[in-house]
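For this view, one protein chain was removed and the others were kept in their places.
Coming up: chain A.
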Amino acid sequence: MPSLQRVQKPTTRKGKKILLAKEPKVFEDVKKKLFLTGRKASEVLRNCSKDLYKLSKPHAVILSRKNDILPFENIVPVENLCRNNDASLFFFSTTNKKRPNSLTIGRLFDGRLLDMVEFCINDYKSFDQFTASIPAETKPCLVFSGELWEQSQELAKVKSLLVDVFRGEVIDAVRLQGLEHVIMFTATNDNILMRSYQIQLKKSSTKLPRVELENLGPHIDMVLKRTKFASEDLMKRACRTPQEAKSKPKKNVSKDALGTTHGRIHMGKQKVGTIQTRKMKGLKKTAAEKRVARKSKKAN
């Protein structure tokens, strides 16, 4: 087992394994989410947290107690709670007269705050208000509609955060029949609309299926309020991939337009003088000639 550099050794083997699981890895697991409440909770926010928690189970933790924290003023208590629960995404919900139903979504890097975005939820429809359902831990397809996602710098960063939150596990292959969930984010000038649907694949005249959608929930209408984004170099440092994760392209192998794979092999220098060619008996060396050649070789 790899070693832990701690002064206090873990007393049990199980404890040691848990601590080793928290060490940084080359290929990371799913980011764990933490749901917490501020000074005052509201029904809408409670339902929202519960539904998002159901979507992210088992990689999520809900803290039930109210906390006297203001993330935009002092983020350290949130960082501590996240470190204790080994979470790197947090959903902080508070409500007050000035900012009703405010949900702050943020992500951490190395235990410190990276990005943080505050949304005010105007309208919320929960899972229970719709009939459709999907199996747990389904990886969703994500759709971002509206040119604002690309045009606005701020919204581009918000997009990156939302993908990080809803992406789930990073996979290399997917069972096509298992694509049952799609979440769409529409950005208008005033607000961001999140809609979540169940995908139903119907027969079509081609081999591609006809896609039909059913309202699944949750449906959230939110307004973007305050944001706190990471500096450029912190973001660069956070996005760095270790050497082992980078896939090395195979050198000397190429594919042409028709799809045939071409490879280059490097061969050594050919001994042109000793290539086996047709035997011509007349040109063969006699015994005497061979003796002379041997003597000259020895002299050299």
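Odds and ends about this structure:
Operating definition for what follows: a contact is a pair of C-beta atoms (placed from the backbone, for glycine too) under 8 Å apart; a residue touches a chain by one contact, two chains touch by 3 or more; residues count from 1.
As a convention for this text, contacts and distances are computed from a predicted model.
Matching "Chloride channel protein", "Ribosome biogenesis regulatory protein", "Apoptogenic protein 1, mitochondrial" or "Vacuolar protein-sorting-associated protein 36" against the UniProt entry of the left-out chain gives the name "Ribosome biogenesis regulatory protein". Here one chain is not drawn; of A:L176, A:I265, A:L283 or A:A299, the residue touching it is A:L176.
Of the options A:Q153, A:T206 or A:N300, the residue whose C-beta touches the omitted chain is A:T206. For chain A, the residues touching the absent chain in the complete assembly are 2-3, 5-7, 23-26, 28, 31, 88, 107-110, 114, 139-147, 149-150, 159-160, 163-164, 167, 170-176, 179, 182, 184, 186, 188, 193, 195, 197, 199, 201-213, 215, 235, 237-242, 247.
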